[in-house]
Structures are given as structure tokens and as C-alpha cells.
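Omission of a single protein chain aside, the complex is shown with its protein chains in their original locations.
The chains carry the letters A, B and C, assigned in the order they are written, with residues numbered from 1 in each.
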């Protein structure tokens, strides 16, 4: 039997190199390293890509899926580096790129009664191995919900009321060394008027409301609080903070963003 | 030249009649009747369907698109009835079904300064002409955002604070006669702690916060307020109300639903 | 210290009973029973609700979260029944409702080389315990992707080509007894021109394309194939099949739906 024709290895009609080509939006189970429990089970949307030189017509898409299938262990810096190296080798590419989007779960105790509830945080972990790069560039992203109490509304009502709402704090970080997702959660949740919880009893609701009203925050305050904390974190090289507040007096959002360098990013 | 083969008119391999078959998710400009201005321009996601008897292999999908293209005028009960009759005739079907999902825009003035802002409301208008039915069954659906101030949190903090958030009131109505979208908006917005606005100045924010704190509402209160109003509206035959509140102390929603009959639905 | 005021247990201002009230869109890890491996880890969006009589102002939202936290074991008919009974008891309600939306993972081998790949299927499992009902009503829903090759296009091009595309087969089933998700997957995947795979090598791609072109299917054929199979399955009481085909020659979908009774649903 003659071998099946390998169309992909033929010449490209348009001689342009491709920055990234691969598979997108694979949904699979994922094990992630967890500070409290060693590791946890979640599910992830995964993209796997490489570059393609100008003289090849196509990449071999099935090799990305094979690389992922043979990749083992929990998601962390070391294991993603191995996956990137494996993709670069299998695809005979100069660069490799992977990204994992997943919810991360943390049991958080309510502020007054200490009742445990499972919180979920949307995360994204991206690794890129550039052409000729010594090591991968990692980007860690996490979204945490917080409560914001409007300082303007509180001042106008002279303390007798103020509109509040859920807001999202989105952190993107490049770091020199290992950062736990739990650290980013703590930093994000400390930036708003109050954290949010999954399980809240009456005593918790009282404590939470009072704490939030004692610390009113505009999106401007939240984004600055988070940016300041990241700009002082010794491992942070680069960060971006976005805050989107789903205003309860509007049907649109208030938004603020700051991008900057951390201590590890200043040469 | 011999005519192209009409595969669709051939026999079905499995002799089952199909309840609904057609095209889904067409995105097109749409003109809608508007109480204040006669008509307004918006954009809609549109589904068009018919039944298919068991002895035909396929429907003729292009005829739905042609029916829509030749349909003219603004969206209202009369024009949708004409579209349903046209689809039933073109498809040689016993039943026809159309649904339009679109944002509807209303200029709303803020409560204190009267500043005008454009509000958008997600709507859905469905018409169905059943086999042997005298006339179409119409279903009108509208989602309006409101603010909810938590009565429990307000009581716990003895009036010095309470968490609030944006909530959505979703109304579904079958009516005997013409209902303006504006009527549904007014009814939904009167059901929460306060309406929301697009343009709010300081005086408005003060008035709005004070009004909302004077009328704290659980999702249970909001759903009952809207259900009671619909159950008393003389044109309403059937209604369903859903309220989803995007709690500012949680990362999940509070939800409530009531379905019932209006005065025009009691035999 | 005086106890905190229980606003929820106070009287309702509008004396209407509420059909469903509770928490919506909790995202949590979930263990699901798995035919091949006993159980599997996934993540789920969860709603938990109960009814509320007309004389109570509010439900106690935190009790739903507590019921879920104390619920153990893998998702199946028995464990969901226990959760429903627990919710009804904790909330002092007449009815209870829970729904879990989650991806379910199956390792599927490619048709020619037998290469294993992880497939994901969106599922929904709903349990409802009505007022005075002897046992819960369960609804099992699963969406499986398939490939459809257009019979009309194939006939027009006299076998030398035909447009194909990805389609989704959505099954909803009420059954008398236990149905594995794997059974629904097999039934759905047998209804289109060919199943889809995560890992496909050249030999597989050839086999898959040839199989699909040997079995061209309109959405009408797919929905009838699946409906016929469900209508003959001995455990099925009620079913609904929806097929949406993301046409490659259009920017909209073709759609078909059939609802009917199975052998176990005929009295």
C-alpha cells in the first residue's frame, strides 16, 4: 500500500511565515497545583500553537493533540515548559505557545461565622517559547469578584445609603519565580470595598456590609490598590490590572486599567 | 439543460414528521414600532421555521430567507401575522414559527435633573401559527435591569448600609390585543428598589440611592411585584416573570420565577 | 446579645406564592458517574431552587449552598434524589429543583488508527420534586457534535464534492430507569453523516471523510434518525431532539426539532 500523501509538507503558494498556527478551544480535564491541597481537578479550554516557516504549506495539527495527550502532571511552570519544548520538537518549529483557561477553586471561610464555601476564579496561564529564547515567557491571569461601595453616593446620602455592586478585578502578571494563584486572589480581594463569599449567614452579611461601607471604592481606587500591590511585589516583572464594575445604577460598566512594572522588572 | 435535482422533495428515509425546521440566527437590521417616535431602527437575530410532514425528505431553506427579504414594514402583531401566513404558504406547511431577538431603545430622563439617556432593553417577539389555528399565538418578552437593595442587609445594619446590585427582570407575556414594549418596561422598572439610568448626575445619584434605600427588595419581592401587576393587567392572558439578581456579596445569582394567568386568560 | 432579625420569615407584602426561588450559576467541581471508569472529575454550573408559599417574605438562600456543600458522592439519579429531599426539608418547601450543567469527557478512539482522544460533551441533569410527588422527575440533556454532508450539494455536484459542516445534536430525555451518558452520545453520534474526533491522523481523516460522504444528511435526516432511536429505546418516556447545523455556505444555522414519546411513555 502506498503511503498517504502528506499535503502539509508541500510548498506554500504564498511564501509568508506564520506567527502562530495550531489548535484552539480544546476542552479537557486539567489538574492544577493547589497551595492548600497539593493539586486540584478542574476543566480547561486549551490552545496549542507553533510558528510555521514560509516554505511549508501546513502544520501537522494532530501532533499538538498528541503532545497534550502525552503531557502529564499538574499545571505549573515546570510542566508547561516541558510541554512547550515538546511542541517545538514535534512540530519542528522555532517557537511554541500554549494557553489554559480554567476555573480555580478555593474554599473560603465567611468573615464572621467562618462558614466554608467554594469560590471559583477564572484563570488563564500562558506560556510562550520564542525563537532562540533561553526559556519561556509565562503570563498568569486571574479574575476575582469583589464588592464596590460608591464613595460619591455614600457622601451624597451622608452615610445613610450608597449603591454597591459586584465588580471584577482582572490581574495579568509576569513574574520572576513562582506565584501561587492564592496570592493573586488575596491581592485582588484586598483591593475593593470587600471580598465576596459563596456562603454567607446573617452575622456574615452584617459584618460584610459594614466592612464594605467603611471602605467605599471607585473603580479608580480598586485599580490603584491592586496596581500598587503588584508594583511592590518582589517577584513581579510586569503587570496589568483591569477593573470592571457592573454598576447597580446603570446598565453599563465602569472600567479602569493600569499597566506597569514591578520591582523585578526594573533593570 | 436539465433541471437540477430537487433532493428535498424526495421521500424521507425515516417517516417521522418534524415539529419545526428552518433557519436560525440570521442577523439583520430591523424596524420596530415605537410608541414615542412611530418606529425605530435596531438589529435582530431571527429564526424562521415551519413543520415538515413525514413524507418529505427536506424543507426548502432558501424560501424562509426569501419570505423575510420580501417582508416589509415595522415589527408589530399585524406584520408578523403576515410573515407567518407567507411562510406557511411558501413552504406548503401546516404551521409556521418566527422569533426576533433585538435590543429596543428608549430615551429615559434621569429622576432629578431630567437628563436624557438612551436605555436598551433586550426583547424577543415570537409568533406561531399552529396547524388549523385561526390566528397566531404571540409571545412578547422583555428584560429590564433594575437595582435591588437587600432588606436583610439593611435591617442588620440598622439603616446605615445595605448591599445593592443590578438585577434583571424578565417578562414573558401572551396578551389579548396590543401591548407596547414601553408598558412592559414601566411595569418591570416599577418592580425593583429603583430603575437604572444611562445618564446620572450628582443630584440624580442622590435621589436614586435614597429612593432605592427607601424600598428594599428581595428577588422574591421583585418577582411578586411584577407578577401582581401582570396578573391585573386587563389584556394579559398568560405571563411568566423571572428575576435574576447579580448579588454583590456573592459570585452567584439569586433567582425567582412566577408563572400565572391574567384577567384575559380566565375563562 | 439579641439575635439578628430574620427579615425573610416576615410576611410578604404581595401575597403570591413563588414557583421557584433559589441560587443560580454556582460554579463548582463535580464528580459524575462514568461507565468506563466508575467516576470522573468535571466542573459544573449549578442552580438550586424551591417553591415559597405566599405568606413568607423570603427564602433562606444560604441553606441551598449548605445543602450542596454537605451533599456527597457522584452525580447520579440516587444522589440527586437525596439532594432534592434535603433541600425540601431544609427550606420547609413543598417542591425542590436542581440543575447541573457540565462537560462530560469520554476517551474516543479514531476510526482507522484507533488513536485515543478526549471528547467533551455538554450535559445538563435536572431533578425536580413537585409538591406531593412520590418521586423526582429527572431530565437528562446532552449535546454531541457531528459532521453533516449536504445531500443536495452532493447530488448537484454529482458526487465530486459537497459542503459539510459541524452540527450539534441536542437530546433531552425523561427515562424510566438509568441511562448512561455514553448511550446518549452513541445515539447522537450515529445520527449524522459521521461522528467527530479530537485526534485524527491521515488514515482516520480518509476513513472519516469517505464514511461521511457515503451518508449525506440534512438536519431533517439527523433529527429523524435521533428521534427514531429514542422513540424505540425501551427506557425512554419522553424525548426532544434539536439539531443545529452551522452551515458552511451560510453565516446562519439550519435547525430542526422533534418532540415525542418513547415506549415507556405510552400508557
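The rule is short, and it goes like this: a contact is a pair of C-beta atoms (placed from the backbone, for glycine too) under 8 Å apart; a residue touches a chain by one contact, two chains touch by 3 or more.
Predicted model, so just to flag it, every value in this text is computed and none were measured.
Undergrad: Would you indicate which residue among C:80, C:212 or C:226 is in contact with the undisplayed chain?
TA: Spelled out, the listed residue whose C-beta touches the missing chain is C:212.
Undergrad: Would you mind spotting which of A:152, A:235 or A:264 touches the chain that isn't drawn?
TA: Touches the omitted chain: A:152.
Undergrad: Given the contact definition stated above, which residue among A:21, A:85, A:211 or A:264 touches the chain not shown here?
TA: A:21
Undergrad: Of B:14, B:65 or B:211, which residue touches the hidden chain?
TA: For the chain that is not drawn, the touching residue is B:65.
Undergrad: What residues on chain B make contact with the chain left out of this view?
TA: 4, 6, 26-29, 40-43, 62, 65-66, 69, 103, 105, 115-118, 120, 198-203, 206
Undergrad: In the complete complex, which positions of chain A touch the hidden chain?
TA: With respect to the unshown chain, the touching residues of chain A are 4-5, 7-8, 12-14, 16-27, 47, 49, 52, 57-59, 61, 151-152, 155-156, 218-221, 223-225, 227-228, 231, 244, 250-260.
Undergrad: Spell out the interface residues on chain C facing the chain that's missing from view.
TA: Residues 119-120, 145, 147-150, 152-153, 156-157, 159-166, 194, 196-198, 200, 202, 205-206, 208-210, 212-213, 246-252 of chain C touch the chain absent from view.
The rule is simple: only the chains that are shown with their structure count from here on.
Undergrad: Find the geometric centre of each of chain A and chain C from their Cα atoms only, then give the gap between the two centres in Å, rounded to an integer.
TA: Here chain A and chain C have centroids separated by 29 Å.
Undergrad: So what's the Cα centroid distance for chain B and chain C, whole Å?
TA: 25
Undergrad: If a residue has to touch 2 or more other chains to count, which residues of chain B qualify?
TA: Expected reply: 152, 156, 250-252.
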